[in-house]
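All protein chains but one are shown at their positions in the complex.
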Amino acid sequence: MKVAGYGSLGLTNLMKNKRSLGQSILAAPHIFWAVLFIILPLFIVVYYAFTDSNGQFSFSNIASLTDYAPIFGLSLELAIIATAICLAIGYPLAYCIAKAKPKHQKIFIMLLMLPMWTNLLIRTYSIMAILDDGGFLNSLLNTSFHIVGTKGAVIFGMVYDFLPYMVLPIYTCISKIDRSMWEAAADLGCGPIGTVVKVIFPLSMSGIISGVTMVLVPSISTFYISQKLGGGTFELIGDTIERQFVTGALNVGAAISLVMMVLILISITIMNRFSDAEEGGIIV
Amino acid sequence: MAKLIELKGISKSYDGEKVIDSMDLYIRDKEFITLLGPSGCGKTTTLRIIGGFETADEGQVFFDGVEISDVPAYKRQVNTVFQKYALFPHLNVYENIAFPLRLKKLDEEEIRTRVTDMLKMVALVGFENKSVSTLSGGQQQRVAIARALVSHPRVLLLDEPLGALDLKLRKDMQNELKSIQQKIGITFVYVTHDQEEALSMSDTVVVIADGEIQQIGTPTDIYNEPKNAFVADFIGESNIIDGVMLEDKKVKIASHVFDCVDGGYDKNEPVDVVIRPEDVDVVKPEDGMLQGQVTAVTFKGVHYEIIVDIKGFKWMIQSTDYVAPDAIIGIYIEPEGIHIMKKSKYSGMFGDYSSFSDEIDQLSDADAAEEF
Partner (left out) sequence: MKYASRIYLCLIFAVLYIPIVTLMLFSFNAENSTAEFTGFSLRWYIELFSSTEAFTALRNTLVLAVLSALLATVIGTLAAEGIYKMRSKLLKSAINSVTNIPMMNPDIVTGMSMMLFFAAIMGILAVVIPNISYNDIGFAAMLISHTTFCLPYVILSVLPRINELGDTMSEAALDLGCTPAQAFFKVKLPNIMPAVLSGMVMAFTLSLDDFVISYFVGPSNFQTLPLLIYSMTKKKVTPDMYALSTIIIVTVFLLLVISNFKSEKSSAASRKKKLISIVTISVAAVLAIALVISSFFIDDAPATDGAADVGGDVITINVYNWGEYISDGFDGSMNVNEEFEKYYFDKYGKRVKVNYTTYATNEDMYSKLSNSAVKYDIVVPSDYMIQKMIEEDMLYEFDASSLSNFGNIMDDYKGLYYDKDNMYSVPYTCGMMGIIYNKSMVSEEDVREMSWSLLWNQKYAGKILQFNNPRDAFATAMYMEGLDVNSTDPEVWDQALDLLIKQKPILQGYVNDEIFNKMTTESAAIAPYFVGDFLTMADQEPNLGFYYPKEGVNYFVDAMCIPKNAEHPEVAMEYINFMLSEEAAIANAEYIGYASPNRLVVENDEYRAYMEDYGYEGENGETAYDLLYNVMPAEINKAYNEMFGSNDASCYRSFSPEIQTRVNTLWENLKLSDATEPWIHVLSIGIVVLVAAFAIYSIYIKKKRSRFYRYRDRDNKRTAVAK
């Protein structure tokens, strides 16, 4: 390690500065890595998005994106609904876990994470076996609900697969709230529900924001769940990109990716701004 | 003054360990009462039972004659200033104070007046828009007090509120708290492990140890007439010496018979004798009631603290006159300076200055308090 050269030089300010400078070098491999493997590939995406298959500069890929607006819209809509459901289910879940005994908390979190060790594709197949027209659920209830192949099933799949991403950050956030916050709220006249609404909810806003981000982004871009649980009757933007990749239409695929990335990064920035304003910079 | 809060036979255990053992206590209206004791003695738990954050295993809590044992915290007419203030970081100073008023759905005008009054009282006018996390410890403390007082509770509970402040600020806040209490005229229940704080602020001091009340009284009573060795030692400095009551107003200490002012003991009953360091006069060896050798002298500003070995027992004496270490001196004690106590379970545990145990105790107290 390079910094070792500075040896035991004492603690004067000068040395401190020098040392700080020296130790920022530690970030160098990462910076190198990030430039090479994060930024550069993105530029290549931009390059592909603005060229045709012969490498000529062209706006046609971007222009053709208007055709995909409905797919974009549908993906966004389903993702929003799935995220809202995840939040509605996940927040109480995170709250209940955070309020459980510490010993139990660990078990609950473990149970929450465990399904993630099973492959996503296998999980989806398993859901299909349950929800299909002739699946477990229908044969058990002796009904003939048509679930797989509807958008509802896709939303269910998204919620099922991404729920842990919503619960974990919210749980972390709630469990970090000091007990005295609960007590102070009660002390000042807040009932149990009032406490959650007026104190705990605003205090866990950063967890909610990151949970929402972590569910929304994969939901928008998923391409497997929609194919299987959606019965293939409609396409989401992830499916479209995958199809472009398979059929070799890389330029259009790159253009869609680029637009999606820009949209998502913009909305995340807005969301973060919003949460910063809400919290007045408390959450560091 | 009427009893406002009354605890009857309160017991509480955590994991099978008894923290409060059938405690009876009443708190009068408009008084400043302090629960004083070392950490882990059960004082904070008592406060939390009054506040409604804990339920007692046994016993009842009465408020203004009505049993409130099962009333949840948010329905009690008491407010708390928490140890670490528990200000809401998502609200600014104004909104923190306005919080309880908004719950009552008061109109904006009313809220504004009352919050402003509170801000004036705690001298934080102009800080309304500040985020609470940017405030200093003392300022946060004031916000917490303002927030707890804004809804005009009948009782304010304060859980070691000054523990996190530095010495100078603590002194200022002590005065301020006392004057606030006098101004608004409500009951303050104050929890601390700092005996000086307790003595200087309170109308009534409740000394608690091992989940039991050791003594209740005015600060003067507690200081001058400690009931047992624990209280005597915990409140101020004291030499606690084994003695034998020969008859009323005659006590034998270290084979010397002293005159004293207490009576009502059996003949030849062994007792604990408390002698405050400032009540001992240093005299020439031949004039002294007892003689001993000086083992240590420390300059304390107003006086010297002198440790004297008298027949194997280390006494502490405070004197304005300097004595050289190793000198042989005599001591003289007025009868009023001698306080007799019945023997208790704490006898023999305190009051000898042969070690620094006292200071170490206090240090560990402070550590423990921080952990809480």
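As written, the chains take the letters A and B, and residue 1 is the first residue of each chain.
By our rule, contacts are C-beta pairs under 8 Å (C-beta built on N, C-alpha and C of every residue); 3 or more make two chains touch, one makes a residue touch a chain.
Treat the numbers as computed from the prediction; the structure is a model and nothing was measured.
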> So which bits of chain B touch the chain we can't see?
Replying inline: 92, 94-95, 98, 108, 112, 126, 128-129
> On chain A, what residues meet the omitted chain?
Replying inline: 1, 3-4, 6-8, 11, 19-31, 33-35, 37-42, 44-45, 48, 67, 70-71, 74, 76-78, 80-81, 84, 89, 92-93, 95-97, 99-100, 103, 106-108, 110-123, 125-130, 132-136, 146, 148-149, 151, 160, 163, 192, 213, 217-218, 220-221, 223-224, 227-228, 230-235, 238, 240-243, 245-250, 253-254, 257, 260-261, 264-265, 268, 274, 278, 284
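Just so we're on the same page, only the chains that are shown with their structure count from here on.
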>> Quick check: how many Å separate the C-alpha centres of chain A and chain B?
In response: 53
> Can you list the residues on chain A that touch chain B in the complex?
Replying inline: 178, 180-181, 183-191, 194-195, 198-199, 202-203, 205, 278-282
>> Going by the contact rule set out above, which residues of chain B touch chain A in the complex?
In response: 51-53, 72-75, 78-80, 82-84, 86-90, 92, 99-100, 103-104, 131, 133, 147-148, 151
